[in-house]
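And now, chain A:
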Amino acid sequence: MKNGEVWEEVAFNNRDPVYLQVVRHFKERIVTGRLGPGQVIPSRRDLGAMLKINPNTAQRAYKEMEELRLIVTEGNSPSRITSDGKILRSIRSELLGEAVDRFVSTAKIIDVPMNELLELVKAKYLEEIENRPNELQEGNQS
Partner candidate 1 sequence: MIEVVNLRKSYRRRNVLNGVSFTAEKGQITCLIGINGAGKSTVLRAIMGLTQVNSGTVHIDGRPMSRELYEKVSFIPDRLTMPLGMKMEEAMQFMADFYRSWNPARAKELIQFFQLNGNEKIGHLSKGTAAKFNLAIGLAQDSEYVLMDEPFSGIDMFSREQIADVFSSDLLDGRGVLLTTHEIAEMEHLIDKAVIMNNGTISREFDCEQIRSDEGKSIVDVMREVYLA
Partner candidate 2 sequence: MSHYLKLVHMEIHRFRYPLAAMMGLTLVWQMVTLIIHVNGKLDRAADALIHNLLVNGAALERFSFADMIPGMLYSLPILACIAALSVYVFLIWYRDWYGRVSFIYRLLMLPASRKHVYLAKLTAIVLLVLGMLSFQLLLLPVEQWVFKLIVPAEHFEASTFGDVVSANLVLDVLLPRNFDRFALSYLLGIAAVIVIFTAILLERSYRLAGILYAVGYASICTFVFLYTMYLMWTGSYLYPEEIIAIEFAIGILITAVSIWLGFRLLKKKITV
């Protein structure tokens, strides 16, 4: 496999455009540190085969990511993740914002005072650092 990475199969839902789901998958990988800035990514064709999607879909995803300036392609060299810190940070906030939105709208249904909620979040976070230190460290680097 290229990059020493294993691109495991992603489960796609059939109601959202597949190419957008691929873009989102890339964003998640960037944010979790599995794709570093400037890292080389597989070609469209290889990605298609690895994720088991239509090569046209992979093509569309790459085009979208190029428009979002998530990836850069210089001439004939393979595409890479952008090194632009601003963009990478904005993805981070985007995904983080979404995660917070989801959490808040779910938690809101359970009538809990905000302080208690924040305490619970802090406790859970610390617990996670203890159990899986490596993952979170990488995320803290960007």
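To be clear about the criterion, contacts are C-beta pairs under 8 Å (C-beta built on N, C-alpha and C of every residue); 3 or more make two chains touch, one makes a residue touch a chain; residues count from 1.
For anyone wondering why these and not others, all candidates are chains of the complex that A comes from, given by their letters.
In this text, all values refer to a predicted model and were calculated from it rather than measured experimentally.
Undergrad: Thinking of the complex as a whole, which of 1 or 2 is in touch with chain A?
TA: Considering all copies, chain A is touched by candidate 1.
Undergrad: Which residues, counting only chain A, touch candidate 1 once they are in their complex?
TA: Chain A reaches candidate 1 through residues 12-20, 45, 48-49, 51-57, 60.
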